[in-house]
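With one protein chain held back, the other chains of the complex are shown just where they sit.
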Amino acid sequence: MPIRLRVDGLGASRGEDPIFREFCLVLDAGGALLVTGRNGTGKSTFLRTLAGLYPADSGTILLEGATDPTAPVRESLHYLGHRNAMKRDLTVAENLVFWARFSGQAGDPAKDADDALEVVGLGGLGHLPFGYLSAGQQRRAALARLLVAHRPVWLMDEPTAALDTASERMVEALIAGHRATGGIVIAATHQALDVPGAQMLTMSGFAVTA
Amino acid sequence: MRERSLAIRSFTDLANPTRFVALAGRLLPWLASLTALLFAVGLTLCFSTAADYQQGETVRIMYIHVPAAWLSMMGYTVMAASALGTLVWRHPLADVAAKCAAPIGAGFTALALVTGSLWGKPMWGTWWVWDARLTSVFILFLMYLGLIALNRAMDDAGRAAKVSAVLILVGFVNIPIIKFSVDWWNTLHQPASVLRLGGSAIDPEFLRPLLVMALAFTCLFFTLHLAAMRTEIWRRRIAAMRRQAARGAASA
Amino acid sequence: MMALYLRDLKLATRAGGGALTGILFFMAVVAVVPFGLGPDLKLLAQVGPAMLWIGALLASLLGLDRLFQAEREDGALDMMLMQETPLVLTVFVKCLAHWTASGLPLVLVSPLLGLFLNMEPTAIFATMLTLLAGTPAITLIGAMGAAVAVALPRGGLLVSILVLPLVIPVLIFGVSAAYAAVEDPAPFLPPFMILTAITLFFAVIGPAAAAVALRASSE
Partner (left out) sequence: MSAHLGYVAASYGAAVFVVASLISWVVLDARARRRELQVLEDAGIRRRSAGGGTP
């Protein structure tokens, strides 16, 4: 059964100031949403609210067609934040294998990690400590985490931060690949990402135009 | 002839890590077998000599305890000399030497403490007294461990070397002060009952095995130190290669 | 969960980990005591269990502030908040790993330090046993403090200040059980059982409270 993400009347505020109100969204399997807007308009807060990391004032987030309908939605999401959530002292492969195991993946996480690294262009670097990588490479390794966690909905906050143009194309390919297999992608970015057929959301401080 | 050329080359080669590794590789088997030989002779002497009429069998503990205590001090001296090499002459191998001497020195200091306490139990009736000499060795042990922790806590080898070199030298300068203050503290509180060891001249009967054992332990120290230094050079090479690999992948 | 446990152990023991520092701090604290009190062996034997306990208490508080802060700084905490596994369990496993890496070594070196303080074998053994039963409670209570202070930029000292009053019961029963083993009239078991009960109690309360605090601070 294909999945569908349905957001109804979502609102959140920072302190007393509302950031967005009464936000509604429906994304079918293979759908994508690009969130754009200037700095400080609440792109990250929006993503964190969707991820359940930031308390919403109102509204519901539902994932229809999930394997376990009783589970909270956040468990079907994978969130790629500003920070990479990788340990400098562990090797890249150890980091990825840990996240694969921790998100409850069966199978062979070590092989998954190798494959994922190949996809993001870090093949053969799995044995290096994460701290040895450059900023762009660290970001790419964090993107590989999306591939080992196997979650239907990706939430990406500035996925292309610190990446060069070639790697931006790689991110676009990753997103396209995920959508092709029936996944949903929600990405916040201020760089022009080429995501065909994506809904657009421009955040401009208080008012939201969808 | 061969030894001679080795010695001459070693002087000029010491500064070059690659040649040092090669030299260490050639030297290590010899040093290791010399150590083994000395230990074989030393241990035979240890157990063939008669027991002391005063201390009985426990005198045999001395053959380990004294060399270990000697090495604990020599290890720190090696570290201090290397620290000087790092800070003053910026010798590329000095910080490697300092870093590698720490765990070995700490090991021998621990051995000196343990054997001292095993010697003290039958002699004084207690495992440990806060006697000036023992206390100083214990402080030395803590200093070693602190340096090891410092080295482990910093991932940049070069920076760690400079910082720990400063600490080593301050510690080295501080040793007489520690010794003096501990003496002071001890005489201030000294309970009269504590027995003092030795002081008198040692019978040559005991001196011979002691000297051989001291030599054997010293050889062991340098063997281990050389091997550890070689490994440390490898470790740094690995770190450099990993960085290079990360850069290489970025440009590819 | 095994993965998290192993990862935290690996991080603690690998270069830059805090496991060694805690033991060193413990040894240094206990070693300094005789310089303050004087080398009177009888006096040292008398204060021995108390000194070991205070040293272990301070040493186990040492690395606690990094328990969640390190995870927060690199964003890993967000991922942990989003997983299927209940956050309580995640916190508990992290505490367990932290204790294995920094609490258990303290218990293991305590007999050695007991010898330095001229303690009798029974006193040493009793102190070790009470430390084994009591140090997990310190970690579990500390996790609570660490979770509360996780969002603060310099929470390190604050964690100790927050946690110290809460661990006083652990100290009281730990030390009294250790002394009870040496001094005849006092029974050993009652304080020891209470100590164990405190540990078990905080094994439930600590992670739950820490989980609530982490959720609250994740904004």
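Read from first to last, the chains carry the letters A, B and C; within each, the first residue is number 1.
The working rule: a contact is a pair of C-beta atoms (placed from the backbone, for glycine too) under 8 Å apart; a residue touches a chain by one contact, two chains touch by 3 or more.
Nothing here was measured: the structure is a model prediction, and the numbers come from that model.
Colleague: Looking at the full complex, which residue from B:L118, B:V163, B:I178 or B:L215 touches the chain that isn't shown here?
Modeller: Of all options in B:L118, B:V163, B:I178 or B:L215, contact with the hidden chain holds for B:L118.
Colleague: Tell me which stretches of chain B touch the chain missing from the display.
Modeller: The list for chain B reads 56-58, 60-61, 64-65, 68, 103-104, 107-108, 110-111, 114-115, 118-119, 121-122, 220, 224, 227-228, 230-231, 234-235, 237-238, 241-242, 244-245, 248, 252.
Keep this in mind: only the chains that are shown with their structure count from here on.
Colleague: What's the chain with its C-alpha centre farthest out from chain A?
Modeller: Most distant chain from chain A: B.
Colleague: So which chain ends up closest to the centre of the protein, judged by Cα positions averaged per chain?
Modeller: Ranked by how close its C-alpha centre lies to the overall one, first comes C.
Colleague: Looking only at C-beta pair counts, which chain-chain interface has the most contacts?
Modeller: A-C
Colleague: Using CA atom averages as chain centres, what separation in Å is found between chain B and chain C?
Modeller: Here the centre of chain C sits 33 Å away from the centre of chain B.
Colleague: From the mean C-alpha coordinate of chain A to that of chain C, what's the distance rounded to whole Å?
Modeller: Their C-alpha centroids are separated by 37 Å.
Colleague: Using mean C-alpha positions as chain centres, tell me how far chain A is from chain B in Å, no decimals.
Modeller: 54
Colleague: Please set out, as single numbers or ranges, the residues of chain A touching at least two other chains.
Modeller: Residue numbers touching two or more other chains: 89.
Colleague: So which stretches of chain B touch two or more other chains?
Modeller: Residues 155 of chain B each touch two or more of the other chains.
Colleague: Which of the residues in chain B come into contact with chain A in the complex?
Modeller: Interface residues on the chain B side: 155, 239, 242-243, 245-247, 249-250.
Colleague: For a test of understanding, state which residues of chain A touch chain B in their complex under the given definition.
Modeller: 89, 121-122, 124-125, 128-129, 131-134, 136-137
Colleague: So in the complex, which bits of chain C are touching chain A?
Modeller: Touching chain A from chain C are residues 2-4, 7, 10-11, 14-17, 73-76, 78-85, 218-219.
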